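Before I ask anything, let me first share the structure, which is written out below as structure tokens.
The other protein chains are all here in position, but one chain of the complex has been omitted.
Our next item is subunit A:
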Amino acid sequence: MSRQSNRATDSKKMNSELFTLTYGALVTQLCKDYENDEEVNKQLDKMGYNIGVRLIEDFLARSSVGRCHDFRETADVIAKVAFKMYLGITPSVTNWSPAGDEFSLILESNPLVDFVELPDNHNNLVYSSLLCGVLRGALEMVQMAVDVRFAQDTLRGDNVTEIRMKFIKRIEENMPAGDE
């Protein structure tokens, strides 16, 4: 069939589009199910967390990254290895707090919002909340409690997407988390 000429490239693009579109369908469904945007954000974050706690295993297996010695190294691994591997982008790590416990990931483009426009009545929706949950869940599995939130979002008219991450503490004992 003549149709198969550039399938390799198509297939790769298609897979990330499958993820993007599926995520879009999920957010749409959540917006139908919940009355307000905060609830939607919370649910997305929770689902992200569930994905994160499983994804970390997949990540460690694929990447063969070793133990990180400090939070700066962790930040680098997240930006240069993890984001690259799963979303195909490399955010930049900036805005370190003086104490070195807080930084920003700047995403020039965000694959999750590729085909998205927010309607006017969803001012409080943080569309990509899932990412926060994923990061929080994944790091919790490697004994790091972090706080993750969106500081800027291109969907709300900012120039870039900024994810702010704050180190809270080292989790000493590996307790089973409140997984459903």
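Everything that follows uses one rule, which is that contacts are C-beta pairs under 8 Å (C-beta built on N, C-alpha and C of every residue); 3 or more make two chains touch, one makes a residue touch a chain; residues count from 1.
Here is the rule we use: contacts and distances are computed from a predicted model.
Between the names "NTF2-related export protein", "3'-5'-exoribonuclease family protein", "DNA-directed RNA polymerases I and III subunit RPAC2" or "Trafficking protein particle complex subunit 6B", the one given in UniProt for the chain missing from this structure view is "Trafficking protein particle complex subunit 6B". The omitted chain makes contact with just one of the residues A:43, A:74 or A:104: A:43. If you put the missing chain back, the residues of subunit A touching it would be 1-4, 7, 10-12, 14-19, 21-26, 28-29, 33, 43, 47, 50-51, 54-55, 58, 62, 84-88, 115, 180.
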